[in-house]
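Left out: one protein chain. Kept in place: all the others.
For chain A:
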Amino acid sequence: MALTLMLASSRIASHLRISLSHRAFSSVVLKDLKYADSHEWVKIEGNKATVGITDHAQEHLGDVVYVELPDVGRSVSQGESFGAVESVKATSDINSPISGKVLQVNKDLSESPALVTSSPYEEGWIIKVELSDAGEVKKLMDSDKYSKFCEEEDAKH
């Protein structure tokens, strides 16, 4: 029964272009995104990028109750903090996977910070950026590498 479910979910997953790792505590990793080792994702469309935190990140945070957003127009640098989320009385910095200029911030997160928890890849997106250096994307992980990275991190405890 478990095997049938696993096969079915794998078929559904590849149809939806999601990669699933069949561990006890697996998080969603999307195939067409790039990932930073601080658990942010970026979707590149031409010279524009959308940034958020991953499912793995939101699972490990607890319910997000507050998001600190940067100002539109401010510059962001790869690996540097641009904002923060608060959960379980902890503020966690969010680092940008790419460098550029902030074009848009997700204002919905001011009213509904929980969108980061419930929909980290869709409605919980955090900023949109105009890239200043497309070459930086090479330093990020693809979905397979990121899945492996998450597994290794989770195995540390």
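The working rule: a residue touches a chain if its C-beta (ideal position, glycine included) is under 8 Å from a C-beta of that chain, and two chains touch if they have at least 3 such contacts; residues count from 1.
Keep this in mind: contacts and distances are computed from a predicted model.
**Student:** The hidden chain: which UniProt name fits, "Aldehyde dehydrogenase", "Interleukin-7", "lipoyl(octanoyl) transferase" or "Proteasome subunit beta"?
**Tutor:** Protein name of the absent chain (UniProt record): "lipoyl(octanoyl) transferase".
**Student:** Any idea which of A:L30, A:I44, A:A57 or A:V102 touches the chain not displayed?
**Tutor:** A:A57
**Student:** I need the residue numbers on chain A that touch the omitted chain, in ascending order.
**Tutor:** Output for chain A: 38, 57, 59-63, 65-66, 68, 81, 84, 86-93, 95, 153-157.
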